[in-house]
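Here the complex is missing a single protein chain, while all its other protein chains stay put.
== chain A ==
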Amino acid sequence: MVPFSMRVLHAQFSMYLNKPNEALERLYTLQNTSNKILKNLESGKTEDGSIAELKPDDREASITLWNDRSKTLLFCIGNVLLQTREYEAAIKTYELILEKSEGDAVYLQSGIGRALLQLGNIKSAQHRFAKAEQAAKEDPNYKLQLIMNRAFLYLGTSNWKEALTQFNEVLKLNPQHLEALNNKSVCLLYLCRLKDAISSLETAVWMQNNDSKDFLQNQLPLEGALSNLVTLYELESSRFMTKKQTLLHHIAGISGDGFDVTCLKM
């Protein structure tokens, strides 16, 4: 009995080995199975297709579980397609998720907008961010996401000054928002303010400690922030080695074994 998550891992490992086609094949096979199971459940049978009685509660729980798993698979497929720069196919996959669950609409539309910005299709990105705003329906929980979206649009048109304003707005709402602190320093760099850029990133990095609940959530952005900070140290002066070593000490103290220290480029 192999756990579902392990099957997904098995598929995703192919990506890390640079075999995206294999990853996609495995993911689509899992998706196929998941769809069959859902079809069986919805037509009154058990998961494997046999005719047996399932209590309505059990059936409900099973359908929810498999719907969630199907959604996870679609996310994985979309991410693999994005990494191989198949933008059109990736976005069509994400659209399938949007059809299934409305709850993720703001998050997904914002994400797709960012992917389109990465591609260079600014107009379509704008379109997607507008859809995200519509889906948010004035809910204050989404306010932060919408401001981040606005900031990204400004980045797309190289309007560093306005992007900086937007990231500062995010920081007013959440002064510990790691991505906003990082992106703020990127804007400062392009506005010819190297020292301010470094100080913003140092704030971001030094406020991390392993007690914070968000540490795991922040792991990837932290790697990004560290990589940027190291790049800025190298730009600032030729004596960057001591600063990098100080960083390494700090990170070693707060991170677990899984942290990738190659981002420090030592």
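Of note:
Throughout what follows, a residue touches a chain if its C-beta (ideal position, glycine included) is under 8 Å from a C-beta of that chain, and two chains touch if they have at least 3 such contacts; residues count from 1.
Operating definition for what follows: contacts and distances are computed from a predicted model.
Not every chain of the complex appears here, and the one that does not is recorded in UniProt as "Trafficking protein particle complex subunit 13", selected from "Auxin-induced protein", "WD repeat and HMG-box DNA-binding protein 1", "Centromere protein I" or "Trafficking protein particle complex subunit 13". Taking the complete complex into account, A:S124 is the one of A:T33, A:T46 or A:S124 that touches the chain left out. Although one chain is not drawn, its touching partners on chain A can still be listed: residues 3-5, 8-9, 12, 15-16, 72, 75-76, 78-80, 82-83, 85, 87-88, 91, 107-108, 111, 114-122, 124, 127-128, 148, 152, 155-158, 178-179, 182-183, 186, 189-195, 215-217, 220-221, 223-225, 227-228, 231-232, 234-239, 256, 265.
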